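As you look at this complex, bear in mind that one protein chain is not there, while each of the others sits in place.
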Amino acid sequence: MNSTATLSSGNRTASSGDALDLVLRIGLLPILMAIVIVGTSLMSPYFLGWMNIVNILRMASFLAIIACGQALVIIAGGFDLSVGAVVALASVVTAKAMAAAASAIGGPDIVAIVIGIGAGLGSGLAVGLFNGICVSRLKVSGFVVTLGTMSATAGIGLLLTNGIPVYGMPKAFVQAIGRSQFLGFPLAIYIALAVILVMVFVQRRTLFGRYVYAIGGNLDAAVVSGVSIRPHLVGTYVVSGGLAALVGILLTALVGSGQASLGGDAMMLQSIAAAVIGGVSLRGGIGRVEIVAVAALFLTILGNALNLLHIDSRIQPIFLGLIMVLAVALDEFSRRRTSRV
Amino acid sequence: MSDANLTATTRSADLDGKTRDRRAFDRSFGQQWLRKLALPIALVALLAGFALADDRILTSYNLLNIAQQTSYLALFAMAQMVVILTRGFDLSLGPTVSMVSVGAALAMAGMGGGEAGGLVVVTAALAAGLALAVACGLFNGVVVALLGVSPLVATLGSMNIAIGVATTISDGRPVQGVPSAFSQVFYTGSLLGLPIAIVIALVVGVALAFVLSRTVFGRSLYIIGTNPQAAAVAGIPVKRLLVYAYLLCSALAALGALMMTARTGSGEPNLGGTLSLQSIAAAVVGGTSLAGGRGGVATAVLGALFITILSNGMNLTRIDGYVQMIVLGAIVILGVVLDRLRLSAR
């Protein structure tokens, strides 16, 4: 830092702030992670087994993809409660479209698969677009708008299926996307890595990423500097909806049927928890997807560890709630301790 | 003239002028009344519409039924409204209802169910329910007010915790053994010919209206919601009152939970279900502003009435339950749109 003692009007030198920041924000996640991994591997021999590790990574992939979108929305100063419902909707839409296409066309499976995936992604993007337009037009917190779309989207998913799983997708879909492996790891892990890498690039190196930070960090400054707000706000919700739909499709391929019960509130809560634990500030403007992805991995490991240790799955939400509140409280605490600008 | 004559900018004062600009727009009484009457008119139109579709809607039996159903949602909407007034939210309201329901049922079962005296049973239920609600409200209030966590995350957290507690203590199953004495007090009883649920909602509504408009506590809630910093500078104990607001919210939710438990006759771990969403929808549609400082008992009750009539009508005209979810979502968004229009019209 270059601020010299004579220039600073207070004693808030940058270095001490950064150090505290490091301990408080970066510190929480590795510490918790180390405790959980070491503790569980001592208590359960299955924990570090190959099957269990692959399983953890697969489940973490789903959460990480959704959390990346959620993080982007929160960085821009919003909230997306509809992601869980979008997972369900995309699953149902994908399965219905694919099954319908397969029976109507009858030709090669690939056509039906592409149509199904296209429809599923399209449904997620549409919900995201709707969220984004409502939020940017109404200039209200995304929270309530997406609370509304969450209910409506879940309703549409249930309405389409009457709550019954949708079968009839080509076997190739399930085999190619749901069950295929590469170098011993399922496809979902590679897709998640690709999504994370692309998102890191978007955040660091593109105009869109830069403007998302600016809009969340100081909306007025962004406006005065000539940043167009609406398209970028809409963009964050569209990305979030699209990524949630991607997870819906991957889960559909994994379970082999379209289900309106996939995703849901649990997934939505976990995505917010991952973003918050991963250092995304609810005040906007701060957060990096790679750390959010690590937080998603942590939450998955935690859930897995609790299962292996035979801790009642009903108690697990309590841990999630406490950790989430703790993470935000620490963030607030560090913000108060460091400079007030 | 001075060399060090540094002045804080007057730009903010100038920009204040712009807001005044907009406010001057509609001083006319006509518009104000129209805004106030919009929802009642919509209610009447809704009733009329359903009545045309189905002649069972306007029977006195169904109207009483609507009033009774409304009293539950009205309680929850009032609870939610109290925290929304302070720029807050309570997403844990639904799970709190579930938690109180199973907690109270377990307490009553623990007292030996119907064998103990009615008074003992009801006291046990009240004590257990209130204790759980106080714990939840205290958690929310402390985390929001003292730790400075946004109400959203705080109550999202406590929502998870309440769900966990509700399913854990009940083992995920309904808790049986709710004695008739309890149902008598909170469901089947009546006063002056009115079902007890309506009586309770009326009493709570009148009391809350008095608290909000006539007491220092109520006045302070409005000021905190309008400008929390100014409230703090004026010596209003903002943090303490915020904790009270969350406590009051949870306590009202607990009362509603006991009433619903009496109605179903068992402690249900999923009783709260969509109540967080419904209560927010009711409060917002009724005109409680999410920006804080605007709203009251009337807005909460009208909103609850609107949503109840809508779902009652949809039930009677056999509209699918899933469609009702979609409609509820649409109403929440509509409520925000209306709130926005109201604010920008000022």
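Labels for the chains are A and B, by order of writing; each one numbers its residues from 1.
Basically, contacts are C-beta pairs under 8 Å (C-beta built on N, C-alpha and C of every residue); 3 or more make two chains touch, one makes a residue touch a chain.
As a working rule, contacts and distances are computed from a predicted model.
Taking the options "Monovalent cation/H(+) antiporter subunit G", "Sugar ABC transporter ATP-binding protein", "Dihydroorotase" or "Methanethiol oxidase" in turn, only "Sugar ABC transporter ATP-binding protein" matches the UniProt protein name of the chain that is not displayed. If you put the hidden chain back, the residue from B:Phe50, B:Phe89 or B:Tyr222 that touches it is B:Tyr222.
In the complete complex, the residue from A:Met51, A:Leu183 or A:Val224 that touches the missing chain is A:Val224. Taking the complete complex into account, A:Tyr213 is the one of A:Tyr213, A:Tyr237 or A:Phe298 that touches the chain left out. Mapped onto subunit A, contacts with the missing chain fall at residues 1-12, 14, 17-18, 205-208, 210, 213-214, 216-218, 220-227, 281, 285-286, 339-341. In the full complex, subunit B touches the hidden chain at residues 1-14, 16-21, 23-24, 214-217, 219-220, 222-223, 226-227, 229-237, 293-294, 346.
In this text, only the chains that are shown with their structure count from here on.
Inter-chain centre distance (subunit A to subunit B, centres taken as mean C-alpha positions): 30 Å.
Residue ranges of subunit B in contact with subunit A, taken from their complex: 89, 143, 147-150, 152-154, 156-161, 163-165, 167-168, 171-172, 274, 277, 280-281, 284, 290, 320, 322-333, 335-337, 339-340.
On the subunit A side of its complex with subunit B, the touching residues are 79, 134, 138-141, 143-145, 147-156, 158-159, 162, 269, 272, 276, 282, 312, 314-318, 320-322, 324-325, 328-329, 332-333, 336.
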